[in-house]
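Excluded from the complex is one protein chain; the other protein chains are retained at their positions.
Entry: chain A
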Amino acid sequence: MRPSDLPLISDVEASLLATHFGRRALLGAGAAATGVLAMPLSALAQAAPGAPGAAEITVDQARTAPIPIVIPVLGGDAGQLVSSVISGDLGNCGLFAPINGALPVGVPDFGTYKSLGARALVSGTATTGAGGLRVEFRLWDVLTGQQIQGTAYTAGAGDARKIAHIIADVIYERLLGEKGYFNSRIAYIARSGPRAHQITRLAIMDQDGANSHYLSGGQWLTLTPRFSPVSDQLAFMSYANNRPRVYVLNLATGRQQLLGDFDGISFAPRFAPDGHTVIMSVTRGGGSDIYSVDLASRGKRQLTSSGAIDTSPCYSPDGSQIVFNSDRGGTPQLYIMSAGGGGAKRISYGNGIYGSPVWSPRGDLIAFTRIANGSFSLGVMAPDGTGERILTQGFTVDTATFCPNGRVLAFCRQTAAGAGGAGFSSSIGTIDITGFHERSIPAAGMASDPAWSPLNG
């Protein structure tokens, strides 16, 4: 699916979608001719109407005891695909334990599912017709026998995976009381060729690794894509024409523009939470300074001038502060300053050197890379530097990025190379912010520099 074809939600029942899809999707309503339409399905006669369902299980509880949910193969020609994507999302997040079962007709026989240990049940159909794809989806509480959710989606024939991710997000939110993150994408750098001169391409995929495709050719070294939190844009660094600088790519139009006019190398871009500015590092002398660049006016503002290396800046989700990496104290450490610059305060004090800080969308955690004794660790700490926890370690683990609800980090894992570069690998992993449920995303070939999109982005 090309980015420009991605459907936006257009809705007939604003309140339902406001709950499930947020403001951004609603703002896009009406703009998409081939959008996803979501209609409430009435509860079946025998089920209690208006069942509240939902959200009696916390994420913490589900980590310990994943929620058993029956996800049968839905009816219709697209049922197999939709079911497998929903099941993959819920199983891969570690908070659900999908159970295969027979497709119930009408009101399910809850006694049978209760005896299987199931807590919830999915039923429905996914059918492709002349009008495109229609998916009828119901979510049931097995314990009470009530329908928690019933929605019919209509969309383009090629949107089965997208609808399935949307449904998985609805299930996540109804059962855990938090927004999900399955209808999202990950931009990354695809790598190929010999270790000494790897071909790098900007690439993008669904968060489950499907629909992976390139966004740039491999002529120039390209690094560190970063999603806009509010629009279909990526900021990234390219060595185009042998001048390493920050660019912005509009995913809908394919238009790519240089961002900022600097003498030095500009790198380490990161969007502000409102999407209006991008902060980045610019080399000067033996150091680098942090600048913000306004996307509309292209006006730039210098935020640091320590003479040291100040890099990897990232805003707090409320936009009031910036965490960054600096060696102004002698070794690379993490600092926090106000969004306007100034008042920098060091927050990292553990063993080793620190880098690549990224602020959680929840605001309560900063993820980072720590290097000690030649080994890399990925960790999180509170913004005041307390509560440091290491989540995973390896030869190289770096460039962490939070999923939209802040519950999971994606990161790059690289293995050591032997003589001639053999043994080197580079892949994208994910891990829960508690250090639970580490897995890898099966991207095509070698990959690095993951950047998670916002929800429905």
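Following the convention adopted for this analysis, a residue touches a chain if its C-beta (ideal position, glycine included) is under 8 Å from a C-beta of that chain, and two chains touch if they have at least 3 such contacts; residues count from 1.
Assume contacts and distances are computed from a predicted model.
Enquirer: One chain is missing here; what is its name in UniProt, given the choices "Peptidoglycan-associated lipoprotein", "ABC transporter permease", "Uptake hydrogenase large subunit" or "NADH-quinone oxidoreductase subunit J"?
Expert: Matching the unshown chain against "Peptidoglycan-associated lipoprotein", "ABC transporter permease", "Uptake hydrogenase large subunit" or "NADH-quinone oxidoreductase subunit J" yields "Peptidoglycan-associated lipoprotein".
Enquirer: For the chain left out of this view, which of A:99, A:278 or A:309 touches it?
Expert: A:309
Enquirer: Using the definition of touch stated at the top, determine which of A:106, A:286 or A:342 touches the missing chain.
Expert: The missing chain is touched by A:286.
Enquirer: Out of A:61, A:192 or A:219, point to the residue that touches the absent chain in the complete complex.
Expert: A:219
Enquirer: For chain A, which residues reach the chain that was dropped from this view?
Expert: Considering the whole complex, chain A reaches the absent chain at 194-198, 200, 219-221, 223-224, 237, 239, 241-242, 244, 264-265, 267-268, 281, 283, 285-288, 309, 311-312, 325, 327, 331-332, 353, 355-356, 369, 371, 374, 395-396, 398-399, 414, 416-421, 424, 448-449.
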